[in-house]
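Pasting a structure here, questions to come.
Shown here: the complex without one of its protein chains, the others still in place.
What follows is subunit A.
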Amino acid sequence: MSDPLVKVRDLKIGATVYPPGEKPKEIEIVHGVDFDLKKGEVLGLIGESGAGKSTIGLATMAYGRGGVEITGGEVWVNGRDILQSGLRDVRRLRGGEVTYVSQSAAASFNPAKKIMEQVTEAAIRHNKFSRREAESRAVDLFTRLGLPNPETIGNRYPHQVSGGQLQRCMTALALCPEPDLVVFDEPTTALDVTTQIDVLAAIKEAIRDTGVAALYITHDLAVVAQVSDHIMVLRMGDMVEYGTTDQIINAPKEDYTRALVSVRSIKHVEKPPTPEPVLSVRNITARYAGTRFDVLHDVTVDLHPGQTLAIVGESGSGKSTLARVITGLLPPREGRIDFAGRSLSPDLAGRSREDLRELQMIYQMADVAMNPRQTVGTIIGRPLEFYFGLKGREKQKRIQELLDAIELGDGFQDRYPAELSGGQKQRVCIARALAAKPKMIICDEVTSALDPLVADGILKLLLNLQKIEDVAYLFITHDLATVRAIADSIAVMYQGRVQRYGGKTEVLSPPFDDYTDLLLSSVPEMKLGWLEEVIAHRKMESAGH
């Protein structure tokens, strides 16, 4: 049997970290990983953030991002150890034999150059094709990837095409030089689910048609199950489990893999609506200053005390705008908002301190929502002083109670945000919101930036706190699995309108409207062949119409 295309042996990767107030130090982030990849095979690398999956992917191009350095082991590509090769050989490898598709195509395309120039650059540079050959190959790839106007889309600049289209262009960029291996680094993570499914199908087809080998890196097991032959589960730089996709999904051996497969273990039964909603949004229509179109049209929803209303939608659907209207940051053009039995001033300046206290917010990015130079104690203590005038021992006692409530132990009071993990930061933000004893909290994509297991913990905490504090959540998210886990009622938003609204069971049960059907059926499921089923189903439907 011939040698595999890629052979990685005992790969060790180190990085320089800069802890606050200390000297920079070297740490090891990947501790000896082995794998083989044959021609035309797809290996999924899966793990949470910090697992080292992107780092391993980039190591197959002998590349270390930032202060990352490959410290040991062997990486054989096409029969030579690229870690021992000179810079000239490595450059021939990069963009020629191995290419890369990044998570954010929008950031990875040079804004000053046309798409065609960037897609063909590597192929021309490595003398694989002449400019004309490369361009006709690119048009062919654009066609295969299902891009509109494949003949002319290359003449556009990156900002002139949508995010989903750009991600396909990036795939074309990677495939254009006819590489032996493509590293896909979370290629669909930044996309909406309805877009993700198309890009995923396009990528899978392109891999099959060109017979290229691929490393597919993602944190989403359901996604990787659709495209890969083998899966390697990574955790904190160590391999946890390695097997065929079938085995990993259907018969995981390790506990950690089982946890990943069975994530979203929360069972939440919806509560019936109460007679008196805490928040009542009536016929809100809103637009941003200086624009001529409404981003919200006639939005009407209710949130009941101690319950959760999930606002679901894709980017641009107006869900975050709705939050801005409710908080008073964007006064609406029409409509009214009633909160806790009184009418809320449309403008933030017109709201009383009591209004502000009773309506709190938690954000997606916990680390930018906190002052990096304040300790956790100061951050949580601030609303206690501001709203209740607490001082000294009383304040300390309350801070400790709140820290206990968010399941952080002693000693967190004096820590700075930089010393906390992502999940811990979000917990501190929750404690800060709770400190005001609010009637309602707006949670804007609070789990989107977190790893699945961590997000699961946050959701459990939120549900638990809801029971104790009887607080209502307006939960904004694009993630339907989260919605299933936490919501009592759901509003599906699409292009600024409420498309579908009601109790959870009602909204998630057929018959569906077209958009909700598309949205629900696009959420990847953790089973083999799901992608093909959905695509085939959609083709049949569109043929039937």
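Basically, a residue touches a chain if its C-beta (ideal position, glycine included) is under 8 Å from a C-beta of that chain, and two chains touch if they have at least 3 such contacts; residues count from 1.
Just so we're on the same page, contacts and distances are computed from a predicted model.
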Undisplayed chain, where the name is taken from the UniProt record, one of "Aspartate carbamoyltransferase", "ABC transporter permease", "Sulfate adenylyltransferase subunit 2" or "FeoA family protein": "ABC transporter permease"
Per the touch definition above, residue among A:Thr16, A:Asn78 or A:Asn110 touching the missing chain: A:Asn110
Options A:Tyr157, A:Tyr256 or A:Tyr416, residue touching the unrepresented chain: A:Tyr157
Candidate in contact with the missing chain, chosen from A:Lys53, A:Arg94 or A:Lys439: A:Arg94
Omitted-chain contact residue, chosen from A:Ala122, A:Val212 or A:Ala340: A:Ala122
Interface residues of subunit A (partner: the chain not displayed): 61, 63, 65, 90-96, 99-100, 102, 104, 107-113, 118, 121-122, 125-126, 156-157, 159-160, 173
